[in-house]
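Note that one protein chain of the assembly has been removed; the remaining protein chains are unaltered in position.
Right after this comes subunit A.
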């Protein structure tokens, strides 16, 4: 399975090549990947259904306890299944939606990479692995939201989504570190068994806060909900996939996964149920103010995510069952509805529901699919959404703390969602046909297949919810209610949840009837809305930019000697502190200097002094060269040929670079005052003196066991090489070298970018009327 997921990234990278071979059919070909993965998952079903927890062991960095082990239980299975099945459908759909689009290969690369990241996220057993996949989903979704990168709004929305989710990701990383410390394991399978230990631990509160921040930002919980509707700038297949079925559910998945480990405390219950309920109501309330069909659906997704969080907060066995049903129902109907929204947009050329009407005559199948999916969204029988809503109301009624408030919020959300469902399903398809920018036709089969299948599943699971009993049982076992007896039914008789459903139906229809008036009335709240959390985000970003500007002006003033003074003083401070207070200075070594060594040292000193006092730049460079070559000589004397060669080559290249730079510099001039030069002298002497002390101190006193002995002894047997330096670089310490390679690459890009921008600024100046020159 790990190979399949890692290989999936390779397939993603190959999309342009596949596109070269298969042309417009590429999405169909690539859909085989998630389809075969879901077939494999289906094969695992008997084991998962029997309550077995599959651990696919795979080492990654055993020295740091990082594994690539996958954990497949009911919870992971359900999510993986949703990701692969809806993923395959979305790929098929996008082939039609983006037919002939210039950037189709790029789209396929990123969405497949996203799919694999998401799959890795829900299957990972190790916290570090989970986090890596978590961040990968943030990055790939950034690329997907900003897919239309020529559109400023899309770029802005992508950046906003990235900042919010990656900011939360940082908190999550801290939370995971604390979690691993508190639970003494990086493995989720272990941690979920150590709930007692974790909840008693002193770090419980801070780690809970950090983990919740990560999950809430990812799953667009209040007050971080604003990025999700903005992310609708993405192409519709992306919205259907990321912003309904998968990525935004990552946060909810994490909460569910950690529920057995962290759940059940007062902090958990109250935070999750209140934030969830608030998110529900906010999402539903904001939804009905919009006429853009994608925004309507996006806000109703916020509402659904709130519901899921709230149910996890309530945490009773009934609530967990409701959680699973609601999750499944939402993925099915929301995926379908987003795809329908894409069809409408694709066929009519507008996303505004008030601009459409009577489409049921030209698009009967789309209308039917939309109707079924919207019934599920509205929570009406006989759809799966109804089962979920009943269970949700039943769970809310069982809450102890804050019951009236949560019930009120949940009820408001329910009836407003019903209105949203009515708007999406009725407005475009019924009423008088309207003129739209494009003349609508029934959508092609490839676009209808996905939503039709999802809607059919909503309907059949709704009619026979008993089919889901084993799946729900296996899933809640993973969330912390093992051995739950699950018996789902469509009809529970007349009870309080049913009455609440009825009341919300009536109120919802009322809201739908008066939607236009309601919207006009709500528009008056605009000034209040402008002060919402999104304004806070904008202010925060503006603040960060201005702080960055301020500190850049402070620190990066363009004088290299100031940078050096700051850097060296910090070095002297830290090293000096450690040397003096943590370490007793003792000097005990045999000083035996040969004549030729003294000569080389003298050359070095002479070179350094000459470089400081020379009045010509070329002479100063030459003096520095003397120093460099003397250092190389030292390496030769102490038999380090690799270092000597490197030093010589670096000196040579320095000369080349200096030749290129020198003549661009202004005439040699003394820019600093005598006092400044005295200061520089003091800093330089201090640094030099300290390093000398450090070296002398290292040479004397009792020695730590020498690492080099190990390297010398094992270079040949383990590294198959006689050159120890090289074996260390490419084998023993290869990870460090890899890091340095990236640093080098970044430095090169930095130089290139700076000079390139300089050249562009220069060109721009040349386009402008030339400044007066006197030298010609």
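Here is the rule we go by: a contact is a pair of C-beta atoms (placed from the backbone, for glycine too) under 8 Å apart; a residue touches a chain by one contact, two chains touch by 3 or more; residues count from 1.
The criterion applied here is as follows: contacts and distances are computed from a predicted model.
Of the names listed as "Putative ABC transporter permease protein", "Substrate-binding domain-containing protein", "L-lactate dehydrogenase complex protein LldE" or "Na+/H+ antiporter subunit B", the one that matches the UniProt record for the absent chain is "Na+/H+ antiporter subunit B".
Of A:35, A:408, A:606 or A:730, it is A:730 that touches the chain left out of the display.
Interface note: of A:24, A:56 or A:738, the residue touching the hidden chain in the full complex is A:738.
Residue A:641 is the one among A:206, A:431, A:549 or A:641 that touches the chain not shown. Here the missing chain is touched by one residue of A:657, A:698 or A:713, and it is A:657. If you put the missing chain back, the residues of subunit A touching it would be 6, 58-63, 641-642, 645-646, 649-650, 652-653, 656-657, 660-661, 663-664, 719-723, 725-727, 729-731, 734-735, 737-738, 741-742, 744-745, 747-749, 751-752, 755-756, 758-759, 762-763, 766.
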